[in-house]
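A protein chain is absent from this complex, but the other protein chains hold their places.
Going in written order, the chains are labelled A, B and C, and every chain counts its residues from 1.
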Amino acid sequence: MRALEFGTGIWAFGQFVDRYAGDGYGPPRGTREMIEMAARVTDLSCLDINVPFATEGMTASEVRTLLDDNGLTCRATTPHIYMREYAKGSFTNPDGDLRMRTQRRVEEAIEAAQILGAGYVKFWPGQDGYDFPGQVDHQQMWDNTVNGIREVCERHPDVQFAIEYKPKEPRVRMTLANAPKTLLAIEDTGVANLGIVMDFGHSLMAGESPTESLLMIHRRGKLVSAELNDNWRDWDDDLPVASVHLFETMEYLIALRDIGWSDPVLLDQFPFREDPVAALHRSIETIQMLDEACGRIDRVELADAQTRQDALAVQRLYWNALLGTERFRD
Amino acid sequence: MRALEFGTGIWAFGQFVDRYAGDGYGPPRGTREMIEMAARVTDLSCLDINVPFATEGMTASEVRTLLDDNGLTCRATTPHIYMREYAKGSFTNPDGDLRMRTQRRVEEAIEAAQILGAGYVKFWPGQDGYDFPGQVDHQQMWDNTVNGIREVCERHPDVQFAIEYKPKEPRVRMTLANAPKTLLAIEDTGVANLGIVMDFGHSLMAGESPTESLLMIHRRGKLVSAELNDNWRDWDDDLPVASVHLFETMEYLIALRDIGWSDPVLLDQFPFREDPVAALHRSIETIQMLDEACGRIDRVELADAQTRQDALAVQRLYWNALLGTERFRD
Amino acid sequence: MRALEFGTGIWAFGQFVDRYAGDGYGPPRGTREMIEMAARVTDLSCLDINVPFATEGMTASEVRTLLDDNGLTCRATTPHIYMREYAKGSFTNPDGDLRMRTQRRVEEAIEAAQILGAGYVKFWPGQDGYDFPGQVDHQQMWDNTVNGIREVCERHPDVQFAIEYKPKEPRVRMTLANAPKTLLAIEDTGVANLGIVMDFGHSLMAGESPTESLLMIHRRGKLVSAELNDNWRDWDDDLPVASVHLFETMEYLIALRDIGWSDPVLLDQFPFREDPVAALHRSIETIQMLDEACGRIDRVELADAQTRQDALAVQRLYWNALLGTERFRD
Partner (left out) sequence: MRALEFGTGIWAFGQFVDRYAGDGYGPPRGTREMIEMAARVTDLSCLDINVPFATEGMTASEVRTLLDDNGLTCRATTPHIYMREYAKGSFTNPDGDLRMRTQRRVEEAIEAAQILGAGYVKFWPGQDGYDFPGQVDHQQMWDNTVNGIREVCERHPDVQFAIEYKPKEPRVRMTLANAPKTLLAIEDTGVANLGIVMDFGHSLMAGESPTESLLMIHRRGKLVSAELNDNWRDWDDDLPVASVHLFETMEYLIALRDIGWSDPVLLDQFPFREDPVAALHRSIETIQMLDEACGRIDRVELADAQTRQDALAVQRLYWNALLGTERFRD
């Protein structure tokens, strides 16, 4: 198997804010600076880039040049459809004008994707949902979600689109909350150029087994991107890979091998209090170390143990592979 | 709208055990006694009955007579496919012999359903899943789930089957965990006589909006039964209706009105420390009270508020309907 | 019993940001505008005010005049010790210089409190904790927390201080996470002028019974303020009162009656997508309505039911009080 490739959301290098530290974590950074920082992360080769770009007025061609100059490529573009004006939703906004503006903003991201040579355009409708019990007409929300996304996809049959699901934040409850629900939405759109960005941490937060979801999405032909990170299960903490969950990360890497994943693995981290270059590199070296360990597992033995649901045998294989010894025995 | 009808799982009248009180909560009760208790719950008209029956050796005809004598009907039968021998699963058990035994036990429940005049046979594969990260081959589990259930459904094209989903317990993680995943499994079976038993409490536990799931299942033509109860979200506490969540229960009752639900509403409660007759009656009178309140809501105003995502207006309508006054104003 | 008095954190009228909508929800507002909005909330009489003030350069005397002019008082001041420079903590910041700056910022809030006639100065050390397993020396964190707070309290023996606890956000895990842990910290400081701001929503999030915590804090003589709001248990959603939890809110209001609470009840809401004046007024009218209902409960009957742990009887009393009828019977 060839070496894994790595990418990251460009936001990892931006300034973060939250509702308390409204004045931001770390210094503000423009697009150029973010790209230059990304180039300093060993083994990082590509970016998911928000549109509009961080630096106002910068064109896609200028960004393309910056990427080229720094030896990076653009893996995806992500339209900002979850900021101020979209507080009540993008595709499902109650205001028809804003639903139209969502379409226009998505168009900008599509144009940028074409110039930047991106593999897909990502939808992350983080404001589409509700906050209170009873607040919305769920059927209407679903229809607006499906219709709004179908519309874009049909307008650009040659562009690959992908939805990133998540159960909450910023909206208290998001409509596209988990893997199977998103698969149903995609089915309802009836389009062929729409898939899923599968984020490990969002999946944990949704109470899923990330590996099971990855395989389910893959089996239905909808796996467009796989993203890694970690959290404490109760929130999208966006920590470096395997900061909390060891075996679940190994299980996921084994599944990536099984499906022959050859596209980049993306990192979705928010290093609020760490140096972004170091925090991203930590994830990459951890994945490389764990992936090597996974390569040492006897897959016939593993398949046999899983078929018997023999958890202790699976653990023995995982631990020994990690340690590179036969420390654990039957 | 005509009055709601009510049913309950017969287990509400049985003796409960758990892993600590292995000697049980309350006295042991046989089938006859459980049916007689059910008959004492005002406005309760039907039962979901486990097969094999609680009283060993009792026949379905004898149970039918007991039901008739007590003015009750059988709404569903539920095969015990989650007890001792099924500890590692029913349809997905690693042991082929047990997968076959699952099929046979389901057959018993189908036969009983026919004699008892039940509307559907329920599958609740509570042991089908895993306990440890990495323990199972998720693809294999999914295939066994889908194939095992398809097999039964195809063998009995004239019987209505329904899956009750739940995220965990007794298995640490259950395969048929939430509404959309179960819809995908049903889709994968390709059969027409398989739907869903939608349990409010399981849905809360799965992080869903129960109302959204109810409507999604209904829209896909898969709603076989609707069950109410309540919990603290983190576990299947099976408490009386609205013990914790008021507005979400009202929202659910409004949705039942909207889809013209005329089948019974089932209660799934485990009154560990309460008198079962009183605990079930409490749920029924609470539903009746809340449903009357829901009937007082101006549905044009509600639709308008929801379309605007105006949560405060929705609350005003809910509170006023509940109180039967115009206490809350714009 | 005399009517309840109400206050709110002034931030409810500010512009919110989060890590996605970095450009903010709603328009930015200065101190004057926020106070004028507060004055428009019927039955709202006082504010918890952040220091430094929202409007740069405004003095405490100017704020005092604004409050007077608008018929409001200052209930508390809260130093901003959780913004940018405090990203790694205030009292527990690894940098000694920042721990000193924390002390100075607290001094500003104390001075403002004196000019504004505030009842207490609140500490909300939302950045004091950790993000990763293993990241900190817990003993060191505890000592810095206790010593830093003791220092302030000893320096101002005549000022009342109060800690507001919360389990997470913005820090992934906060040190002063729940009621009993905060009581132990207060005990360890050994000072007499330090208590607790008990926030209903933070308590839900900490897995507590808010009422039990309120009573425990009160019994130890540490209840300085009681705050109401609501959430979905998994995050500090800061919704209007009883948006999700009815009986737990009623239980809390009964406890406030029992302890003879005569200070204002504070609201801690973040109306991201609602009009703040309406969202706060909704909470006040809901509390007034529920508190009236609680006043209708026969307290001898309630005490008797609770002593027997008779949950169904408690529910009957709650429902009947809410509806103002004897709809539910034994």
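Heads up, the rule we're going with is that contacts are C-beta pairs under 8 Å (C-beta built on N, C-alpha and C of every residue); 3 or more make two chains touch, one makes a residue touch a chain.
Computed from a predicted structure; not experimentally measured.
Across the complete structure, the visible chains that the omitted chain touches are A, B, C.
For the chain left out of this panel, the touching residue among C:40, C:101 or C:173 is C:173.
Residue C:133 is the one among C:28, C:133 or C:324 that touches the chain missing from this view. Looking at A:99, A:171 or A:282, the residue that reaches the missing chain in the full complex is A:282.
Contact between chain C and the unshown chain involves residues 88-89, 94, 130-140, 142, 167, 173, 177-181, 183-184, 206-209, 211-212, 215-216, 219, 245, 247-248, 250-251, 303, 306-311, 314-315, 318.
Mapped onto chain A, the footprint of the missing chain covers residues 232-234, 240, 242-248, 273-275, 278-279, 282, 285-286, 289, 309, 311-312, 315-316, 319, 322-324, 327-328.
Even with one chain removed from view, chain B keeps its contact list with that chain: residues 16-25, 82-84, 86-88, 126-127, 131-133, 168-170, 172-173, 232, 234-235, 237, 239, 243-244, 270, 272-273.
The criterion applied here is as follows: only the chains that are shown with their structure count from here on.
The greatest centre-to-centre gap from chain B, using C-alpha centroids, is found for C. Here the CA centre of chain A is 35 Å from the CA centre of chain B. Separating the centre of chain B from that of chain C, both taken as means of CA atoms, is a distance of 39 Å. Across the assembly, chain C contributes residues 232, 234, 243-244, 273 that each touch 2 or more other chains.
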